[in-house]
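This is the structure I have questions about; it appears just below.
Let's look at chain A:
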Amino acid sequence: MQSRIDPSGSQTLSPATGMGPALLSMRNVSKSYGDRKILDGIDLDVAPGEKVALIGPSGSGKTTILRLAIGLVEPEEGTIRIDGRYLWHEEDGGRLRRASNKHTRQVRRSVGIVFQQFNLFPHMSALENVREPLVHTIGLPRPEAEKRAAGLLAKVGLADHLTKRPAQLSGGQQQRVAIARSMALQPRVMLFDEVTSALDPELVGEVLKVVRDLAHETDMSMLIVTHEISFAIDIADRVLMFDTGKIIEEGPPSQVLKAPQEPRTRQFLRAILER
Partner candidate 1 sequence: MNSFGWDWSYAISTLPDLFSGLKLTIIATFFGSILAVLIGLVLCLVRMAQIPVLSGLASFWIQLIRGTPLLIQLYFIFYVLPGWGLSLAAFATGVLALGMYYAAYAAEIFRAGIEEIAPGQWEASLTLGMPIPRVWTGVILPQAIVAVIPVLANMVIAMFKETALLSSITIMELLAQGKSVGSIHFRYVEPLTMVGVLYFIVSYTAARMIRRLEGRHAIQN
Partner candidate 2 sequence: MDDFAAFQAYLPFILKGIPVTLLVAFLAMCVAIPVAFILALGRMSPSRSLNMPAGFVIELFRGSSSLVQLFWVFYVLPFFGLELPPLAAGVFVLGVNSGSYMSEIIRAGLNAVPAGQREAALALGFSPQYRFFRIILPQALPLMIPPFSNSMITMLKFTSLVSLVTIQDLTFRANMVASSMGDSSSIYILVILVYFGLSLLLALLGRFLEAIVNKRAGRSISLFGSANPSRIPPWALGRSG
């Protein structure tokens, strides 16, 4: 697999915050499906502890960015680094070559993701959903994994539902299990993909509260795709507006969400608020 590499090389500083070396760093990343270019030369940095909100119309490539960040899809061009390590490459005497699957799996471990559709394992209980990665990915002994999983589930308010299967839980509860599960590996970067948009309206609040608490309590970096504007204003350090595969506007929420410069951003926000 060929991949063009940016010449600037090593660690980059996060442009927006200057909080130190970026934890997630994409350089000149492009991705196409067939002959449709979904993402076109994206540069994106998320500093340690930084919370970045991603907004943009449907089909603009927000989910694709998250899938790239955790290595579920591979970019045709560009590099992705997590905590300084290349996701798809290994350095070999100053040059980059395609890394093994094992390397990718190793690097990916520092990233967690919560999906729009939860994607819980339906044949496992809530506890098993959270416990299994602890046992099989990190290799914790079972009793300890169980204890930690129960702790995580208690934290998202599900201490009473440990033995239930996903089908026995409400959408909001399922999504909270999914959040606990993605926290299990103690990722340094968390990705949230419209985590409330598959939920009934009355269940949105409980999930947003969990994410909000997480954002305020932990020093994880977060990349959050959301259409909940007030939620984004509340927790984001920085907002990126996406359109047709490019970042068209970026800045603090007070600017991008309250006084957008780009007409396209203004139009998008108006459409969302008029829903």
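Here is how the candidates were picked: all candidates are chains of the complex that A comes from, given by their letters.
In this section, a residue touches a chain if its C-beta (ideal position, glycine included) is under 8 Å from a C-beta of that chain, and two chains touch if they have at least 3 such contacts; residues count from 1.
None of these values were measured; they are calculated from a predicted model.
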Touching partner of chain A in this complex, picked from 1 or 2: 2
Candidate 2 partner contacts - residues on chain A that touch it in the complex: 67, 70-72, 105, 108-109, 111-113, 115, 117, 119-123, 132-133, 136-137, 165, 167, 181-182, 184-185
